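In this view, the complex is presented without one of its protein chains, the others remaining in place.
Chain naming follows the written order as A, B and C, and within any one chain the residues start at number 1.
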Amino acid sequence: MNELDLASLQRRLADFAAARDWQQYHTPKNLVAALSVEASELVEIFQWLTPEESARVMDDAGTAHRVTDEVADVLAYLLQFCEVLGIDPLAALNAKIDRNERRFPPPGESRAAEEEP
Amino acid sequence: MNELDLASLQRRLADFAAARDWQQYHTPKNLVAALSVEASELVEIFQWLTPEESARVMDDAGTAHRVTDEVADVLAYLLQFCEVLGIDPLAALNAKIDRNERRFPPPGESRAAEEEP
Amino acid sequence: MNELDLASLQRRLADFAAARDWQQYHTPKNLVAALSVEASELVEIFQWLTPEESARVMDDAGTAHRVTDEVADVLAYLLQFCEVLGIDPLAALNAKIDRNERRFPPPGESRAAEEEP
Partner (left out) sequence: MNELDLASLQRRLADFAAARDWQQYHTPKNLVAALSVEASELVEIFQWLTPEESARVMDDAGTAHRVTDEVADVLAYLLQFCEVLGIDPLAALNAKIDRNERRFPPPGESRAAEEEP
């Protein structure tokens, strides 16, 4: 059985919170605060690194584990936030990419357009 | 064709950045900064709301759109960050939930354990 | 001798960094990242609290110490950031309050204005 899709992980997170009676803390306001805190813990790993050093963080097993763990925390709070507000994160991102493709046409296309007589 | 899975969205984001020559900006360090900025834009929507008001943000169409848009931005930068570092976000979250289930046993189970002779 | 003014603390911080050869890490970009990380560590203390609980954080000595410590970290990075870019934070805030007083006239004044014939 494959649990590795977003909807299943979202269900696991909801069951996890329910079993511990933690839903009372999961207001949208609290969940976005937690999300931003986890995102900052990811920033903390990179704050003093040069751009070049930042590209090599996965070379060290300890740092790689820490980075992966923070990614999980960010995704966990994002999914729980979406769950309590009924937002579909994949549909949201798909729609956003559609909008961005119209908003920022790739240079090739605008050059092609300029070449039009 | 269904594009609404994480891997496909991740590919769309990579193609989008490549077509605009934006990959040069996408160091892990810059992407986590952008991720944290987007998470804060989500916090901004909620910062003066009471817990109760925060639970009703989707009732207003304009706010609902803004919230959904910021969710998309957070997910976009998280997926791009994972892409450049070769992290599987779903596997990361699955492993994290496994660890948390061992770390925080649900009250029912620990009570059961205590009842064991 | 009174060291408790911003300029003296700013000088202590600069001397502290220079003595440890840490200035090389103190690019404006790195310092704002560190500032935002410290601000998030302050948020972390409050993330699951109700508004009422958040007003009582100083009642517990351990939490009071943690809050005060994070305030110091936020101020330290803000002052170091201002130092490297030559920004006067007090003048900046004074000018901002001036602007906000014009931008958001207090209700009494606008009512008075409306009552003008």
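For this structure, a couple of remarks:
One rule holds for everything that comes next: a contact is a pair of C-beta atoms (placed from the backbone, for glycine too) under 8 Å apart; a residue touches a chain by one contact, two chains touch by 3 or more.
This structure is a prediction, so every number in the text was calculated from the model and none was measured.
Listed here are the subunit B residues that touch the chain not shown: 25, 30, 33-34, 36-37, 39-41, 43-44, 46-48. Where subunit C meets the chain that is not shown, the touching residues are 3-6, 9, 12-13, 16, 19-21, 27-30, 32-33, 35-36, 39-40, 42-43, 45-46, 49, 51, 54-55, 57-58, 67-69, 71-76, 78-79, 81-82, 84-87, 89-97, 100-101, 104, 106-108.
Where subunit A meets the missing chain, the touching residues are 33, 36, 40, 50-51.
Methods note: only the chains that are shown with their structure count from here on.
At the interface between subunit A and subunit B, two copies of one sequence, more than half of the residue numbers in use are shared by both copies.
Chain centres here are Cα averages; for subunit A and subunit C they lie 28 Å apart.
Distance from the subunit A centre to the subunit B centre is 3 Å, each centre being the mean of its Cα atoms. Counting partner chains per residue, subunit C has residues 33, 36, 40 touching two or more of them.
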